[in-house]
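Working notes, structure below.
Removed from the display is one protein chain of the complex; every other protein chain stays in position.
Just so it is clear, A and B label the chains in written order, and each chain counts residues from 1 on its own.
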Amino acid sequence: MSETPLTPRAGEQNALLRFLDSDILYSFRQSKLTMLAAAVTASYFLIALFSPWIAPQNPFDLAGLNLLDSLTPPSWHPDGVPEFPLGTDDQGRDMLSAIMYGSRISLAVGFASVAFAATLGISLGLISGYVGGAVDTVIMRIADIQLTFPSILIALLIDGTVSGLLPSVAREDTAFWVLTFSIGLSFWVQYARTVRSSVLVEKDREYVQAARLIGLKPLTIMARHVLPNVLGPVLVIATINLALAVITEATLSFLGVGIPVTQPSLGTLIRIGNNFLFSGEWWITIFPGVALAILVLSVNLLGDWLRDALNPKLR
Amino acid sequence: MLAFMIRRLLQSILVMFVVALIAFLLFRFVGDPVNQMVGIETSVEEREALRERLGLNDPVLTQFVRFIAGAAQFEFGISYQFKRPVAQMISERFPATLELSIMSAIFALLVGIPMGVYTGLKRDAWLSKIFLTVSLVGISLPTFLIGILLIFLFAVQLQVLPSFGRGEVVKLGFWSTGLLTTSGLKALILPSITLGLFQMTLIMRLVRSEMLEVMRTDFIKFARARGLSRRAINFGHALKNTMIPVLTITGLQLGTVIAFAIITETVFSWPGMGLLFLQAVQNVDIPIMAAYLMLIGFLFVLINLIVDLLYVMVDPRIRVDSKQAL
Partner (left out) sequence: MSAPILSVKNLVVEFPTRRGILTAVDEISFDIAAGEVLGVVGESGAGKSLTGAAIIGLLEPPGRVAGGEIVFDGRRIDNLSEEQLRSVRGSRIAMIFQDPLTSLNPLYRIGEQLIETILTHIDMSPSDARKRAISLLDEVGIPAPETRIDAYPHQFSGGMRQRVVIALALAGEPDLVIADEPTTALDVSVQAQIIQLLKRLCHERGMAIMLITHDMGVIAETADRVAVLYAGRIAEVGTTRELVHNPQHPYTSGLMSSIPSMDGDSDRLVQIPGSMPRLTAIPDGCAFHPRCSRSLERCHLERPDEFTVNQSRVACWLYDKDAPHD
């Protein structure tokens, strides 16, 4: 490896080949649980993507709701009706549709915040590793300090601060972005560390020196070399982060500082339903809860498998 | 070892400094403290006088020094929302959070370590597979959902355990404890499990992977080649070596537990600091947020230091090397 300076193209191919290596496919086919998790995750993605077209009802369209339908139990219950398989909430909203729409919002926050965290972390990692010196020290110190605190606390704090800075009228409209920003900002450290250590390895390679000599921007060249190398680890971090981001979103929404009730995510639904737990309408909170648990479990299983598959040593 | 401890101490001070800076910036620049403290009818002159009296017109650096000096004496001003001294409010609620956190940490250790050892030694036993599956579910369920499910099962359906509050508490000086009454102990069960479940699965998985790692080392192979009993190898040689990382992580997790108490306290209406902090975040009550942040930061740094000390005690390599270095 060390003698042959890879061309960028070879590097990319390398990573792609490594990823598609038969070992990974083999271990995927070996594990029925992983296949099941992949199938469940994929279904969630599809439902989230197409919920406006496949959901039986639009739960946000207040005109379509009938208060007479409110608090209907699930269809297998003696008082249930087949129209609402999972029952309805206090507004007469179909729980199944609400869960479909809620998954859409939960996953949207999840993906957006992971994308934000990955972009931020990878950029900071590249800069930190490449520039070195004081810049590196500052970035990595911040990372260290941030790692000392649990990400949920950081997200909560950022969320609280940003909400404090915004006028209260704007809070509802901006909640999605504030939440994405808060969660993303609490996750960037792992990406930065991974990328940085890879940059430090590549930095002294001949091709970087050579690129510098012929006047190419070494940072560009390195980004093209480093990124394929860290593709695997970043993918693992991102997968596990997606699960974590969905949990964090749900938690913040449950705590009442996340997604507002007008566009409920799974966490918001659970929060609403929690008020009805003691009066017997358990389905309003338990079904969104189960939906959330299954989603997170599937993504976690995928992440676990991916980590093991890319890191045979850990098995 | 002295050098090691001094370096650690300096790092801790740096962390505390950054936390204090963030808390100060929050306090000073998020919302206007004066606006929060006075009514609408207060005149501009009165506001300016208050501003002068609070020192808000001084240079920012002076204000920062004053903030740190205040924080060092646990003085964080008056809550915007409750109009009461923040320090007093927090110290009232501190015992509830600490008792909950410690109980859940004990639960996590007492259940997590044996499960981890078992699954590490008997990788292929069916019970190990069940433990691992359960642990994955435990990691995937958000804390608040676990709390809700436990309440649904034990408080709503079976009606054997309370779903909110601390039960009866006994005052021991400034400390109010729920550990001395039956209802207090019963009230602790569900919140402790809720808060500790995640840490328990984490500890279990950590002990397991460390056990697997240690069992592959040469010194375990050599111990087996010497014919030592399985018991001596598993519990004497292997487990002791896994304890270093477990100790580190558990210590660090104690900080996380205190932070996650926010969620558990919300679910169970537990009158602790976490609930107070959450209400502060919802109402942008900056003095409470700043005080909580400083307190949590301090606890984290303290726990980190204690973990480092314990680490030195368990691992002779650090201990003796640094003794020689002196």
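In the analysis below, contacts are C-beta pairs under 8 Å (C-beta built on N, C-alpha and C of every residue); 3 or more make two chains touch, one makes a residue touch a chain.
Since this is a predicted model, take the numbers as computed values, not measurements.
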Among shown chains, those touching the left-out chain: B
Listed residues B:7, B:122 or B:224, member touching the removed chain: B:224
Chain not shown: contacting residue from B:168, B:213 or B:315: B:315
Touch list for chain B against the chain that is not drawn: 217-219, 221-230, 232, 236-237, 240-241, 314-317, 320-321
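The rule we apply is simple: only the chains that are shown with their structure count from here on.
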Centre distance in Å when chain A and chain B are each reduced to the mean of their C-alpha atoms: 25
Chain A-facing residues of chain B, complex: 14-15, 18-19, 26, 30-31, 136-137, 139-145, 148-149, 151-152, 156, 163, 209, 255-256, 259-260, 262-263, 266, 278, 280-282, 284, 286, 289, 293, 296-297, 300-301, 304
Chain A - residues contacting chain B, complex: 141, 145, 148-150, 152-153, 156-157, 159-161, 163-165, 243, 247, 250-251, 254-257, 267, 270, 274, 277-278, 282, 285-286, 289, 292-293, 296-297, 300-301, 304, 314
